[in-house]
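What you see is the complex with one protein chain gone and the rest in place.
For reference, chains read A and B in written order, and residue numbers begin at 1 within each chain.
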Amino acid sequence: MQELEVAGQGSVRVSRKDNDVVVIEKDLTTEEMLLSMGPQHPSTHGVLKLECMTDGEVVTSAEPYLGYLHRCFEKHCEMVDYPGIVPYTDRMDYLAGMNNEWAYCIAVEKLLDIEIPRRVEFIRVIVSELNRIASHLVAIGTYAIDLGAFTPFLFCFRDREHILSLLEWASGSRMLYNYIWIGGLSFDVPADFPKRLKEFVDYFRPKAVELYRLLTENEIFVKRTKGIGIMPADVAINYGWSGPMLRGSGVQWDLRRNDPYSVYPELDFKVPVPDGKFSVVGDCLSRHLVRALEMEESLNIIEQCISKMPGSEGFDARAAVPKRVRPKAGEVYGRAENPRGELGFYIQSDGKSTKPLRCKARSSCFVNLSAMKDLSKGQLIPDLVAIIGSIDIVLGEVDR
Amino acid sequence: MSEYFNNIKTGAVTIATGMGITLKHFFNAVKRKGDAGIDDADYFRQVDGLCTLQYPREAIPTPVNGRYRLHNNIEDCIGCGQCVRACPISCISMETIKVTPDDLAVCGKTSDGQQKKFWVPVFDIDVAKCMTCGICVSVCPTECLVHTPVSDFSEFDRSNMIYHFGNLTRLEAEAKQRKLAEVQAQAAKEKQAAAAKAATDKAQAENSGQ
Partner (left out) sequence: MSVSAIPQISLPFLMGNSLNAWSDALAGLTISWFPLGLVIIAAIPLVFIALYALTYGVYGERKISAFMQDRLGPMEVGKWGILQTLADILKLLQKEDIVPASADKFLFVVGPGILFVGSFLAFAVLPFSPAFIGASLNVGLFYAIGIVAIEVVGILAAGWGSNNKWSLYGAVRSVAQIVSYEIPASIALLCGAMMAGTLDMQQINLHQSGPYGFAHFYLFQSPIAWLPFLIYFIASLAETNRAPFDIPEAESELVAGYFTEYTGMKFAVIFLAEYGSMFMVSAILAIVFLGGWNSPLPNLGALALYDWTSGPVWGAFWIISKGFFFIFVQMWLRWTLPRLRVDQLMYLCWKVLTPFAFIAFVLTAIWEIYVP
């Protein structure tokens, strides 16, 4: 990829076309101004701080500053026993607690080498796909609000509310579940849960179409996002991007498909990537589209799980839950496809303690955000907002 | 040029579509979703219309397995302290006094017939710290520690967030402590006496043996 040094060259607006940097607009060099965006800014999605050098409306460089929400997750894990870490993982990416728990449990189960009951796996798939929809709804809703459309945001939250209710019904808690345990679940789902889930799928399908027509197809929205913040596939891979960000750049990479875990190999679902007709591959609109299409795929997965799930007769959700988690000495890296990308846990055990020797989380948001500096060069301030929104960061996971 | 007019056309069409959707919602505002809980059979019956509830007067009920305020049925608590050890954030503090043998009947049994062997004068839960993870509940052997579905328990004073579940008042606890100390002292004395006796017996036996 060709780099363009824009600092000190005045207001140069750039975009990418076929891996080349293209200058769209050039203006006279004027005095540069330091603009501190965040940590308390409406569109930095929490407490991200961007220190931008601006020339007029054009951002010549932007440096993200992190750490405002640092809660010593990794160090804290060394003080808590293995099952006690699960509720803390909820608090990393608080919009997708189930997925975080699952990624952590996958890692510990790999370390312990436990066989998971089949029904548990299906319930795990269902709750994490539900949570994926909820998380994408927040991503799409806040993206709409970043671009000035308030109504889609509230429609998204209205639908997310139903998902949170469903998850509350299953797990007892609305956001921070501690539902997926090492080796099992805290409870079986209620008896009526699959029925209500089916109703939810039927309810949500037309609402997703409505959202698509209200927001994604809107010409102003398309104009605001199309061709903005283009990330070529090779650069995205070099940055270590994953999840909808990487798929937005046209790389068909999904851990559910490429490194299958749980019962995903049995399920039939597509990995949506933009085809470049409606959007420019790799731009903000592509990333938004991938999220919108993934919600549809998640609904399909949930429907398949409802029909394939074994019955609850003689089922004990805690059957495989070890009484005392004390793994053999060793290390493990377990990963899962989070709504925001690959969430991995690297765990080291000394074989003696019930607490991990080291627990490192590979946060997808953090890795995705690392490209911010590159993406923001030569963009307008409104485009900067659109780019941050399309990265869909959760500062709880970035800072941990 | 055709792109220019196409832009204008798609802009007008999509804006009109969006406006149609919002207008539909505007006219749907005569309907309300109501406060059916997720465990109601007709939860998804009314899906259009206003979905907000006016919270203190109307609320979506929390499901029965809701995991919110911690509660301890102290009558069933055997004072084993598993919850205190399991809690990742140490929000439970507990003090126990061993029950003296003559008090065992007074201390009573749990509802499933297990003899309680400890007084629990202090069982404080700081629900402000509690993160409702449910780990303490899962380790509790007598199922006396439960998360209730009560989700709204805000207080004006932070000290009110510390819930006291102890089954003895402080005076009682002191009395029990003294009693236990006496009993233990007695036991120690007896033990000492027994040990001394054993020692003298042994010495005598050795002497006689020689």
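A few comments on the model shown:
Heads up, the rule we're going with is that contacts are C-beta pairs under 8 Å (C-beta built on N, C-alpha and C of every residue); 3 or more make two chains touch, one makes a residue touch a chain.
This structure is a prediction, so every number in the text was calculated from the model and none was measured.
In the whole complex the chain that is left out makes contact with A, B. When the whole complex is considered, the residue among A:50, A:144, A:189 or A:305 that touches the unshown chain is A:144. Of the candidate positions A:14, A:154, A:271 or A:357, contact with the unshown chain belongs to A:154. Residue B:49 is the one among B:49, B:81 or B:108 that touches the chain missing from this view.
Where subunit B meets the missing chain, the touching residues are 4, 8, 15, 18-19, 21-23, 25-26, 28-29, 49-52, 54. For subunit A, the residues in touch with the chain missing from this view are 25, 33, 35, 41-43, 57, 144-151, 154-155, 158, 214-215, 218, 220-221, 223-224, 380-383, 385.
Simple rule for what comes next: only the chains that are shown with their structure count from here on.
Averaging C-alpha coordinates per chain places the centre of subunit A 31 Å away from that of subunit B.
The touching residues of subunit A, when paired with subunit B in their complex, are 80, 83-88, 151, 158, 161-162, 165-166, 168-169, 171-173, 176, 178, 186-187, 190, 192, 196, 199-200, 202-203, 210, 213-215, 217-220.
Here subunit B touches subunit A in the complex through residues 7, 10-11, 14-15, 17-18, 21-22, 25, 37-39, 41, 43-44, 47, 51, 60, 62-63, 65-67, 86, 88, 131-135, 138, 147, going by the rule given at the top.
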